[in-house]
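One chain of protein is taken out of this complex; the other chains stay put.
To keep things simple, chains are lettered A, B and C as they appear, and every chain counts its residues starting from 1.
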C-alpha cells in the first residue's frame, strides 16, 4: 500500500525528534550524574544514542525509510531513491523534528525550553572528524543495501556507537541534529557559528561516499528506492 | 495451535516478574558496588534492564505477546488485538507478577521481602518525562508492527536502554512496573503517593501514541492481533 | 548430514572452555584495571560474558546445540531431546572444557595454571539467587524454542548480562562453570565447599522450569531435538 507524503513527513519528524531528545537528554543526565568523569558521561551518551537509533530505525523505517538526516536524504536523492520535492520536505521535517526534540529534552530536565549553546567545536581536526564520521555513515548505509533491511538499524546503531569515540567531534554526522544541538547549552551542544562548517563537511562527505559506492556497488540506483526510502510499498 | 488463557496469563506473570526483578535487583547491586558514582549505578541498571527485555520478549512473546505492561495491553485493546476480558486478566497478571518480582529481588539481596519506597519522583518535569517515555515506547511497538516479530525485542530493549538516560524520570513507562517499584526502598523505588500521577500520564501517552499510529500506519488494526498479542497461533 | 558424537563433544568442550575463559579472564582483567571500583570490574566482566555467549552460541550451536551447561543438558534430556548416554558425554565434555578454560585464563594472565579459590559465596540469599538465575535461564531457552534458532544466542546473552546484576550471586547458573570457577583464586572464583549447594539449586531450578514449560508450551517435546540439541541435521 502506498504511504502518503504526510505520513512520511510525520515519521521523519517524530523519528528525528526522538533521536535528538536521546542525544541531548542523555548528555544532560550523563553529565549530571557522572561526578566529573567525562568518559562516563560520554559513555552513557553513546549507549543511549546507539540504542535509540536501533529502536527508531526499526520503528519508523517501514514508514519513511528512517533517514532522520539531511545528508542521508541528499544521498538518496543523488541515487534517484527520492524525488526532489519529497527530499525538500524530508529535510524540513527533520530540522523541525530535531528542534522539537531539543526542546523536549530541555523541558524534561527542567531547563528553559531553548538555551543557545556556548560549546565551541571548531578547528581542522573537528572538521576532518565530521568528514570521516559522515563518510563512514554513508558507507555503512549504502553497504547494507544488499542485506536485509532490518540489518540497517543494527549497522547504523553500531556505527554511531563507535564513531562517538573514534572521531574527535563525537560524530554529529547529521545536519539536522547539528542544528538542533545549538538549542541546548548542555553537554551535547554546539555554538551556532560552528554549525555551518560542520554541515558543509557533512554534506561533502555524503556526496563522496555516494560516488564511491556508485562504483563499488553498481546497481545501487535500482535498489535505492527499496533500501533507503521505504520497505512498505512492496509489502 | 491455540494457546489457552491460563498459559497466556502465566507468561505475563513470569515475564513481568523477571522484568521487575531485573529493574530492582540490578538497581540494588549497582548502587551497592558503584562507590557513590550514580552514573555507574544507573548504567548497570540500564544495561541489565535493556538486556532482560530482549531476553524476556524473545522468550515469552510467542506465548502471550510479551506485553508485561498495562499501557501496552490498553493500546492493544484499543486496536482490537485483545478482548476486554482478556485484557483485564493480562493487567492483573502483570501487577501480581511485578509484585512477585519486587519481592524476589528484595529477598535475593537479603532485604525484607517488602519495604515501601521513600524515593520522591514528582513534579512537572518528571510527569512530562513519563509522557514522552511512554509515548515513545508505544511508537516503537506500533512502528515495528510491519517488521519481523523478533525485531520487537531488540527495538523495545534498545528504546528502554536509551530512555533510561534521555528522560528525567529514567523512563518507568509501565504502570505494573511503577506499582511494583513501590515495594522496594532501594535505588529503583518510587514512593506510593507519586504513583498515581505516573500511571495517569503513562496511560494518556499510550492512548495518544496509538491514535497517532492509527493514522500513521493505516491497517494496523488488522495486524494488531498478530503483532502485539501472540505470534504462535499462526505457527 | 549427521554430526558424529565426537564432533559434538568437541564443540561442547571448546565452547565451554571459551565461556569459562571469558568469565574468569575478564574478571581478572576487570579487577586489575578498575582501580578498586567493583561496579566497573563487574560491568566489564558482564559485558565480556554476555558478548562471548552470543558469539559462542552462534558458532557452536550448529554442531552441538551449544549447551555448555549440564543444567541445560539435563533439561534437554527430560524432554527427550538428547539420549542418556549422549547427555552423560555432554556433561563430561562441559566439565573438562570448563577446567581447560579456567587454566587458559590463569595462564594468559601470568598466574599459576590452577589456584583454588578462597572466595566465599554462601548463605540463603546466594542460593535463592542461583535458583532464580537458573530458573530464568531455562525459561528463556525453552521460551525461545518457537523462535528462529539464531535468536537463542541473543536471548541467552541478554539474559545472562542482566542476571549478573539482578541476582546477588552474579548468576553462575551453570554447574560446569561453577566447578571451573573453583580453579582460579580471582574475581570470578568460588571456594570449593560452596560449590555443591550452588549445583544442587541450579539443577533443581532447571527441573522446575522445564516442568513449567511442559505445561506452558505444550508440544515442546517434539521440538526439543531441533531447538536445544542441533539445528544442523535438518540442513
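In this text, a residue touches a chain if its C-beta (ideal position, glycine included) is under 8 Å from a C-beta of that chain, and two chains touch if they have at least 3 such contacts.
All values reported here derive from a predicted model rather than from experimental measurement.
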item	value
Visible contact partners (per top-of-document touch definition) of the missing chain	A, C
Full-complex contact with the absent chain, from A:72, A:139, A:177 or A:190	A:139
In subunit A, positions touching the absent partner	36-40, 42-43, 46-47, 50, 123, 125, 128-129, 132, 136, 139-144, 146-148, 151, 154-159, 161-168, 212, 215-219
Residues of subunit C in contact with the chain not shown	1, 7, 10-11, 14, 18, 21-26, 29-30, 33-35, 37, 40-41, 43-45, 47-49, 51-56, 58-63, 104-105, 107-110, 150, 153-154, 157, 232, 235
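We adopt the following convention: only the chains that are shown with their structure count from here on.
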item	value
Mutual neighbours - chains that touch subunit A and subunit B alike	none
Inter-copy rotation, subunit B to subunit C, in degrees (Cα atoms; steps of 5)	90
Rounded Å distance between subunit A and subunit C, as computed from the means of their C-alpha atoms	39
Subunit A residues counted as touching two or more neighbouring chains	none
